[in-house]
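Right, I'll just put the structure down here and ask away after.
Removed: one protein chain of the complex. Kept in place: all other protein chains.
Showing subunit A:
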Amino acid sequence: MDKTVADPATAVAGIDDGMTVMIGGFGGAGSPIELIHALIDRYRATGHPTGLTVVNNNAGNGHVGLAALIEAGMVRKLICSFPRSADPVVFTDLYLAGKIELELVPQGTLAERIRAGGAGIPAFYTPTSYGTDLAEGKPVAEFEGRPYVQERWLKADVALVKAEQADPHGNLTYRAAARNFGPLMCMAAANTIVQARQVVAAGAIDPETVVTPGIFVQTVVEVSDPHQEEVLNRADAAYPLEA
């Protein structure tokens, strides 16, 4: 099975207005910058997609990657745990102006909601957020004498994920702590689009080391020298990047 496509633009061509898009990464580690930038390019050329709901741990940093997607005006709502960063000005200004919606979710709950979405579990109970503002309106139940908050699964139309190696079947490995939300988001999206630093032949990844099995991946594109958000921000880069 060959799920590879030629370039990021082709990979993101099917993302429509109003979709929910999970974007991997914790800060810059694991951020699929080239896929995000390809999506921005399409929006600049065609006016689409727009009105997106984005799921990410953060709300972008500086003026590249997720921050640039938000800055372009393509995001209606953000579901995240920590919308602050070294330079959160893009999200902060829009949020304080009432121009972008925020659903704040504790980080572990966000991860488990995504996992549940991918695993076909519509709801689960967690001790996290019990008795806090973030549990308002959610059912509470006691188990073994302790209170737990019901949380619901989170699913997406599309996931954009950065991997280290991929084979044409979509079997993936990740690099270091860039793994973070990647394996979960791959499971939870109807259409998972992966940018991998290296696409290798089927059989070249030892099955023992596959982290995400290919069944969770629909599209693979090789981006052999990916940008790193932290490096771009330290150079004060803004999208579109200068050549």
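As a convention for this text, contacts are C-beta pairs under 8 Å (C-beta built on N, C-alpha and C of every residue); 3 or more make two chains touch, one makes a residue touch a chain; residues count from 1.
One rule holds for everything that comes next: contacts and distances are computed from a predicted model.
A.B. asks: Mind telling me which option in "3-oxoacid CoA-transferase", "Sulphur transport domain-containing protein", "ABC transporter substrate-binding protein" or "Metallophosphoesterase" is what UniProt lists for the chain we can't see?
C.D. replies: Going by UniProt, the chain not displayed is called "3-oxoacid CoA-transferase".
A.B. asks: Which candidate, A:Met1, A:Leu96 or A:Ala201, sits in contact with the chain we can't see?
C.D. replies: Reading the full complex, the residue touching the unseen chain is A:Leu96.
A.B. asks: Could you tell me which of A:Thr20, A:Asn180, A:Gln195 or A:Thr219 touches the chain that is not displayed?
C.D. replies: A:Asn180
A.B. asks: Who touches the missing chain here, A:Ala11, A:Ala29 or A:Val54?
C.D. replies: A:Ala29
A.B. asks: If the hidden chain were put back, which residues of subunit A would touch it?
C.D. replies: 26-30, 57, 59, 81-86, 88, 91-92, 95-96, 102, 104-112, 114-115, 126-134, 174-184, 211, 228-231
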